[in-house]
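Missing here: one protein chain of the complex. Every other protein chain is in place.
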Amino acid sequence: MTTLRIRRIALAWPLVALLAACVQPLARTSETAAARAVVRFGWTGSPDSLHPGLGVLTHSYVVYALVYDSLVQLELDGSFGPGLAESWQRSPDGLEWTFRLRPGSTFHDGVPVSSRDVVFSLELYRRRAEFPFLHGYTTQIAAVEAPDAETVVLRLRRPVPNFESQIVFLFVLPEHVWRSVADPVAFDNAAMVGSGPFRLVEHRRNEYVRLAAHRAHPVAAPRVDEVVFVTYGTLDALAQALRSGEVDVVRGVSPTAVRALRRAPEVEVTSGVPLSPSTTFVEINQVDPLRCPQGGACNGHPALRDLAVRQALAHAAPKRELLDVLLLGEGAPGRTLIPDGLVGFFHTDLVDHAFDLDRARELLDRTGYRDRDGDGVRESPDGGRSLAFRFDFASDDPAAPRAAELLARSWARIGVRLERRAVDPNALAAVRGPSFDYDLLYWSWTSDPDPNFMLQAMTSEQIPLGGNYTGWSDPEYDELYLRQAATLDADLRRRLVWRMQEIALREVAYIVPFYERTVAAYRRDRFRGWRTDGAGLALEDRSSLARVEAMAAR
Amino acid sequence: MSGGRRLGRKLLGSTATVLFVLALNFFLFRVLPGDPARAGLADPRLSAESVAKIRERFGLDLPVVNGIESLRPLRFGSLWTDPRETQAARYLSNLLRGELGISYHTNRPVAELLGERLWNTLLLLAAGQLLALAAGVALGAWAAARSGSRGDRLAVLGGLTAWSLPSFWLAMILLFLGSQFFGLPLGGRATPALDGGPLLRALDLARHLVLPTITLAIVSFGEYLLVTRSALVDVLSSDFVLVARAKGLSSGEVVRRHALPAAALPIVTLAGLNLGLVVAGAVQVEMVFSWPGLGAAMLDAVARRDYPVLQGVFLLLAVSVVLANLAVELLYPHLDPRTRRS
Partner (left out) sequence: MSTPTAQRLAAERRQVRIGAALLVVAAVAALAAPLLGPAAPDRPLTTGDVFAPPSARHWLGTDDAGTDVLIELLWGARVSLLVGLVASVISVAVGGGVGLVAGFAGGRTESLLMRLTDVALVLPALPLAIVLVAVTRPGLASLILVIGLVTWPGTARLVRSQTLAVKERAFVRRARSLGSSETRTLMVHVLPQVLPLIAANGALVVSQAILAESTLSFLGLGDAELPSWGRMLSFALARGALSAGAWWALVAPGAAIVAVVLGATLVGFGLEQTTAAATRRNLLAVGSPRATHGRGRRDAEAGSAAAELSVRDLTIEYPGPAAEPVRAVDGVSFDLRSGEILGLVGESGCGKTTVLMSLLGLLPEGARVAAGSIRLGGRELVGLGERELAAIRWREISLVYQGAMNALNPVRTVGSQIREAILRQSELQTAELVALRVRELLERVGIAASRAGSFPHELSGGMRQRAVIAMALACSPRVLLADEPTTALDVLVQAQILDLLRELRDELGLSVVLVTHDLGVVAEMCDRVVVMYGGTVAETASVDDLFHRPRHPYTQALLAAFPDLDRPAEVLRTIPGAPPRLDPPPPGCRFAARCALAVERCRHEAPELRALVPGQRVSCHLAEP
């Protein structure tokens, strides 16, 4: 008897579910009935924390940038415009920055924003080293003051060029909410009270984040009612969701889907340089074993310390092929760590090592690397080790194994063998600097608006500190770095940075296959006003989200 | 020995198993390479000071136990440190308080995260297993009733083929077909920003459940089919089946009222076992359908070396298996009166 009943109940489930499939039109109708303009933004991944100090993933920062304001705002062309501050000045020696706050800014709970909130926030970030990134942006601040309710004065320890690029991430928190929090590091910040154009309505981890318009925002009051960021597990599902209309706009389209999406009439596909540009590169372990940091392994292949070998590898790196196969053309060939998206800082006249296999072979022949035992792999001049390099990459990166294959095939043609290994991402992080327990490594970085941190990664000083992952070292470069970090002359700084790139490229500190373009897509029939004309493309930025409006009836 | 004593021994055994899992949990996750404090943070912007502070916050700077500083790389330390200031001590004291620690990744209590996810996974599993059970038992009974015939062979082949399907593959295909031709959602648990009463929400949930449930059911029903069939083939050779037919009962009535109850034991045992094991098996389905469940949480946690979450998930899974086994043991006397007194 029980079996029968169980069976009846069990069979009822799918029937209910199938009936429920008819709910879809119901869902839509309920919305039009309420006549609310809700932008459904699809992405893969999800914010890891609602606490601006603790977030690590870019998804978190997207949400922070919408919910909070900073003193300044990153524009689509890479410049810095007014944020909470409507104007600011820098003292001639660069040690004092004065910001004038715009009147009329309020937090989502109605409390007006004042300079006390700014001071409180900056002090919080400064004091707690547990905040992985935001703390680092405050290290140069010696003191913060609020002479009056609309003015904030920062005093720096030493002049920092392009200091706005660090302030932009120092989100302004409401003092009246945070001052009573017992442990600001453990605080869950579930309410996320900020002053940005959107306020948090609902957050379901790994499912969606719901934001509603904060109409009282003086500058960027949104024209839609809500923005919902919906998480999908795979890029495939994301593309499908866009085509079926389940979402209105997506960030991140797999390059292979671009072709198919472009053919869909209701979808507009656009690509461009991301607002936070990223660089994909091959790290080459060239640390000097005699100056190995404490506790490091420093067991890189000695041939990699030979410039000729690195140049040969550079000449044999099939960058065009990598771009075509991995990104299907949605990218630009790489040079150095500094991506082409950092307009002004990127050296536009650099001439890369040409893809020339004969040249590569000649280089190796000339310096004595020959294949003596006929196995297709060259050995070092003293007959010791063969040119077989470990090539590590993250096991969770879908494109990395393909890149490894293509590089391996091309380098095999010049007598170099790669031992490819998929390593799980954490283990991978552990073998880079300061451990230096690898030969070649495939990695990618998202850059800040300012190239300083990227440039710092190639300084000698960072080798023992663990910030330099290849162990490459050049005294001229080090000197240039110090100079560019101190000069306030934008032009001079640019020239110095360009010079640094020349050195890095010539000495083959890294091999950079490409800079990725970002591909975004949106439906033509839902919302209009997407900012696709800027130098950078970021549909998730407030420059688009606070500007788009619903088109007529759905 | 009486039922009570047997149950007591079972409980003791189960507790021993759980304790063992707890110990294994602790050591296993500290043998994984990579530093959780640096998880995904290999970035020049991360200062050494920050790393140190983070490690301190999570107790990662403490020795593992007295005498062992770290397990990977294996480093020994002083035996005479304060035993309370070790990772093991922290782990135990947390456990005793019922806390599962704080996630390294989200800084939220692990119990909070697992609580949300557990419910989602249970929902999915219950739906999938019930459907699989219903379909498997029905088909298995059908096949057993005509064992040896073409229909029987086809049913068995169908069950075996379904069992041979990789779940993630089936999931991907069903996702594509389901969304393309039936307008079913592409993932997730609920449509965000859905205004409406609980009924609408329930229907929306059901809509999102359809594809993952069907996927799970397809890969699981084969087992139920085979076990039901083999148990029934056994039972159908018993004389009481003949007597039941002699009473004038039809085939269907005999199967429902006599054969299935007598064959219930192995079927229920399998269902119980599955409930424990399939929690982990739903990982692939959860991943493809973006279902926010335990499996997805676990995959994330492995990638990020989020030890506390991993420990929590393992513990939860192990305990669920133990509980499922216990539940089945408790059910035995009701299913088969012959086991009431051994």
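Assorted remarks:
Letters are used for the chains, namely A and B, taken in the order the chains are written, and counting of residues starts over at 1 for each.
The criterion applied here is as follows: a contact is a pair of C-beta atoms (placed from the backbone, for glycine too) under 8 Å apart; a residue touches a chain by one contact, two chains touch by 3 or more.
Worth saying up front: this structure is predicted, and the values here are computed from it rather than measured.
Though it is not drawn, the left-out chain touches A, B in the full complex. One of A:50, A:239 or A:342 touches the chain omitted from the figure, and that residue is A:239. Note that of A:359, A:402, A:499 or A:531, the residue touching the chain absent from this view is A:402. Interface note for the absent chain: among B:11, B:79, B:242 or B:330, the touching residue is B:242. Within the entire complex, the positions of chain B that touch the omitted partner chain are 13, 16-17, 20-21, 24, 28-29, 31-33, 144-148, 153, 156-157, 160-161, 163-169, 172-173, 176, 226, 233-234, 236-251, 254-255, 257-259, 261-262, 264, 276-277, 279-281, 283-284, 288, 298-299, 302, 310, 313-314, 317-318, 321-322, 335-338.
Counting the whole complex, the residues of chain A in touch with the unshown chain are 234-236, 238-240, 254-257, 259-261, 318, 320-321, 324-325, 328-329, 393, 395-396, 398-399, 401-402, 404-406, 409, 419-424, 427.
Operating definition for what follows: only the chains that are shown with their structure count from here on.
Chain A and chain B have CA centres that are 35 Å apart. Those residues of chain A that touch chain B in the shared complex are 1, 3-4, 6-7, 9-11, 13-14, 16-21, 23-24, 26-27, 30-31, 34, 38, 40, 48-49, 51, 54, 56, 128-133, 135-137, 139, 185-186, 188, 202, 204-208, 210, 226, 228, 230-234, 236-238, 240-241, 244, 246, 396, 424-430, 432, 445, 448, 453-454, 456-457, 462, 465-467, 469. Listing the residues of chain B that touch chain A in their complex gives 32-36, 38-50, 52-54, 57, 102, 105-108, 113, 116, 127, 130-131, 133-134, 137-138, 172, 175-176, 179-180, 182-196, 200, 203-204, 206-207, 209-210, 213-214, 256-257, 260-261, 264, 287-290, 292, 296, 302-305.
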